[in-house]
Structure formats: C-alpha cells, structure tokens
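Every protein chain but one is kept in place in this view of the complex.
Chain nomenclature is as follows: A and B, assigned in order of appearance, with residue numbering initiated at 1 for each chain independently.
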Amino acid sequence: MTSIGTGYDLSASTYSPDGRIFQVEYANKAVENSGTVIGLRVKDGVVLAVEKIIHSKLLVPEANRRIQTVDKHIGLASSGLLADGRHIANRARDEAASLLSMWRSPPTVQALVDRVGLYVQAYTLYSSVRPFGCSTIIGGVDKTGPALFIIEPSGVSYGFHGAAVGKGRQLAKTELEKLKLSELSTREAVFEIARIIYLVHDDAKEKDFELELSWIGDETGGLHLPVPKDLYDEASRKAKESLENFE
Amino acid sequence: MDHFPTNWGRPRNELYDQYNTFPLHQRPTNHTDTFTDGVQRTQQPIVTGTSVLAIQYKDGVMMAADNLASYGSLARFRDITRLHAVGTSTIVGASGDMSDFQYLQRVLDEIVTDEFTAGDGNSLGPAEVHEFLARRMYARRSKMNPLWNALLVGGIQNGKRFLAFVDLLGTTYSASSLATGYGAHIALPILRQDVDPNPDAITEEAAREILRKCMRVLYYRDARSLDKYQIATVTSAGVSISEAQKLDTNWDFAEKIRGYGSQTQ
Partner (left out) sequence: MPDGSYERPQQRQFNPYSENGGTILAIAGADFSVIAGDTRQSEGYSIQTRYAPKVFRLTERAVLAVNGFAADGNMFVKKVKQRLEWYRHAHAKDMPLRAIARLIQTMLYAQRFFPYYVYNILGGIEEDGTGAVYSFDPVGSYEREACRAAGAAQSLVQPFLDNQIYFKNQTPAPGASHPTHLPLPDVLSIVIDSFTSATERHIEVGDGLEIYVVLAKGRSTQELASIGGLQELSTRAEGDRMFVIRRDLKKD
C-alpha cells in the first residue's frame, strides 16, 4: 500500500500524481474481501447466486439478503458492504420506476445499469462522500433478452455472459469459462451456479455460509424470483456431492 | 331515465351531464341561483365508459364490462379494456372517465411493483386495493378535484371472496352482486335475483351466462353500450381476463314497434 501516508488517499476528489484515485481502489478492497457473488446469463434467462458469509450463528436464516428485486424483471446481487448494496438497490428501484413512467414500458437492464452507474460514479467525484464499497451484479430479462452487468465502485459497468465478484472470483471465473453459457437453460444454470459457489467457498478459512439463489427466465414468467425451495434443495445437494467428487 | 318526477318536463341543460354519469338523484336543477356567478372549477368526464357488472359465485368473483369508451354520444373507442388486474388476486373494473382510470391503473401498477420488489412475502389482496382506492377517491373528492369514476373491486383473499364498490365521492359498499352506472338500475335487479339467494350454488358457466344475459339487456337499453365485452374471473387459481367477445342479439322485435314518432300505424 504505497498510497498510505502520501496524503493522496484522503479524499475521492484528489488524484495521486500518477492519476489514480485511491479511495476508489480502497472501495474495491471492500469487495475483494466479501463473499463471492456470481451471475449467469444463459439461453433463456439469468441466474444470480451469493455466498453469504454467516458472521454469527445467532442470525436468523435468510436474514440480510444480498439478492434484491429492483423491478419485476430485474434482480440485483451485491458484494461488499451490505448497507451500501441496499442503498444502491433502493436507488435502482427508483430509477426503474422513473424509466417506466417516462417510457411506459418496462426498462431494459442496459438503461437501468446506465442510470445506476451514473449514480455510483457521482460518489467518486466529491471530497464530502466516499465511493460505494460494493460491486453490484444486475441481471434481468427484457425485450432484448437476458442481460447481465457488473457495476464497480468506480461507476464503470460492463455486460457479461458470466460475472463473478468477491473473494472467490478468480476460481469462479475459471469455472464459468468452462461452461457453454449460451446453450444452458436457466434451470441447468441454477445447478451450475450452486456448484460453483460451493466450489469456491473455502471451508478452512471461512465461517459458514448461506447460499442465496434467484432466477429470471421463462420458468418464472419473466419475473425475478427466489429459486423455489425444492429446486434450491436439489441444487445444494448436487453441489455438495460434486464437491466430494471434485476433491 | 330520470326517476325524479320534479325534473320531468323541464328543459334539459345540454352542457351539464350530457353523458348521464352524475348520480341520478342529485341531477342539477336547471334554474340559476344566487351562487351561479361564484368562482367554480373542477371537471366533467370526457371519454367515458359505461356500466361494470360483477357477481360472486362458487369459485370466486366474476366481472364484466364492454369495450366502449364514448366521447359524449359518439362511440369513440371501440376496443378499450375497462377491466384491470392488480397483482394476482384482484380485478378492478371502471366506469366513468377513462383518463382518470388510466391514471389509477398506473398508480396501482406502481404499488404492486413496490410490493413485489420489497420481497417480504406480502402481496396486495382485493381488500387492500379497495381500501387504497377508497382513500384515494375520497382524498381527491375532498380536494374538490375528483377522479370521475365508479369502480368495482373484486377478488379472493385468504380463500374468501371479496367484492366492493367505490365512486368519485369515496362512497364504498359491498354486496354479493354489484353494478355501476346504468347497470345499477337495469342489470342489478336481475343480478340480485339470480345471485343473492345463494352465490355458492352458481357454477362458473352459470355465472358467465348470468353476466352475458345482463350485458345483453344493457346493450338493448343503454345507448352508451357496445355488443363487444370482456369477462374477468378471479379464483384461487388467479386472475384471468377474457378476450373481447361479441353479444348475440336479436332485433326482430324492432320491426313490430308501433305507436310513437311518425310511425303510429
């Protein structure tokens, strides 16, 4: 951390002499240390999954969800600071409602991501605020088909076939590259994504985790919904099985 | 038809309430009083829909409305849907001003989306939708800027049927059969006769037939109605709104009408 002590990392409104904004880079650190979040864009839909680290056994199961719904057809999964993720989700809901009222048709994921990206970027401009400590995966099915994006703390957004952020992203990406995403059905993708989350989870170092799964596709009627319990259980069971075979 | 004998025989005011949407019993008198010159504003309905009918039956609630939106006496839009699904267990049917109804559709869709994105497992049922509409309609009438509609709200909640009315004044009530506008005078007596004794005895097909019968009677008698209509059902399986369907009518009797106008023989 060569930036520490230089004084160029105290504010998001100050560049370092070599053109970096250290506050934004620190925000990325918050993401890198968080549980893995994956999104898959497949043939007929999108699947989102989160490796939610359970900090305390006293927590109610399914509390503090990291996957949220932004519009009927758009879901959002966030890694990094949970509270920042919730704030972005709220903003995304407002933006989706605003786009709907302006165009009278459900917003495309691209349009929503542009708006949210603009908002996130604004927090890299001022000394009075700090950038968001989370990378946001936004996925949905709109009139253009399935769509999947990541918005980083800097405000940049890219579209992906498969997206992974958080601690296990490297291993996850390697696994994602092995998949033929454009041929997978949403239901098949649920099994793959669960398998990858279990795979990248490091039992040795990490505490327990809870798997969060949601999907949008033909089977959900174009709605962003949590994966139903029976499918969730089956996907988790198969994920654990494959883990044993893998090792 | 003006049922108030005191209004009979008076010259009709052509500008006020041309479309007969104002509650009949408080038809304005045609004379002017001291306050006529006072500052007055607010609105009148422009593009209007006529009656909505709804009944409770064995499996849930069934509602019917024709596809016409009139511009005064002009049959302006002939493929308008006046039934609107709200969430997965509620149907709203509207008569009166169609632009006010479209506004309400937007508002309702918005709160349904808000409820969906909250993801807390709660969803809006017909009772909540009706309460919301009643509050909104009453609030607007209290601002002297009403939403010029009479609405029926039907659905299923916790396995129980729900059917209620709300209008531009915020007046609410519920019953096992309801109708707005002209339907309240012409169709409701028929609906009550068929439904009120025992809604549980009415099958889906019977309910459909009852509504079809009443829509036909209305088409014969209501000059602002159309022979193209839709039927919505709400059951425990969810909401469904039918495609537009045509009424089969028989006008043979018109040949034999004698005794008024120039044709007295």
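Structural remarks
To be clear about the criterion, a contact is a pair of C-beta atoms (placed from the backbone, for glycine too) under 8 Å apart; a residue touches a chain by one contact, two chains touch by 3 or more.
As the structure is a computational prediction, the values presented were derived from the model and not from experiment.
Just so you know, the chain we are not showing touches B across the whole complex. Contact with the chain not shown here comes from a single listed residue; of B:Gly60, B:Gly96 or B:Pro146, that residue is B:Pro146.
The chain not shown here is touched by just one of B:Ala184, B:Ile202, B:Met215 or B:Val234, and that residue is B:Ala184.
Check B:Thr48, B:Asn67, B:Thr172 or B:Ser225 against the missing chain and you find that the one touching it is B:Thr172. In the full complex, chain B touches the hidden chain at residues 3-4, 13-16, 23-26, 28, 36-38, 40-44, 134, 138, 141-142, 144, 146, 165, 169-175, 184-185, 188.
Keep this in mind: only the chains that are shown with their structure count from here on.
Centre-to-centre spacing of chain A and chain B amounts to 46 Å, using the average Cα coordinate of each chain. Those residues of chain B that touch chain A in the complex are listed here as 106, 110, 113-114, 116-119.
Those residues of chain A lying in contact with chain B across their complex are 65, 68-72, 93, 97, 100-101, 223, 226.
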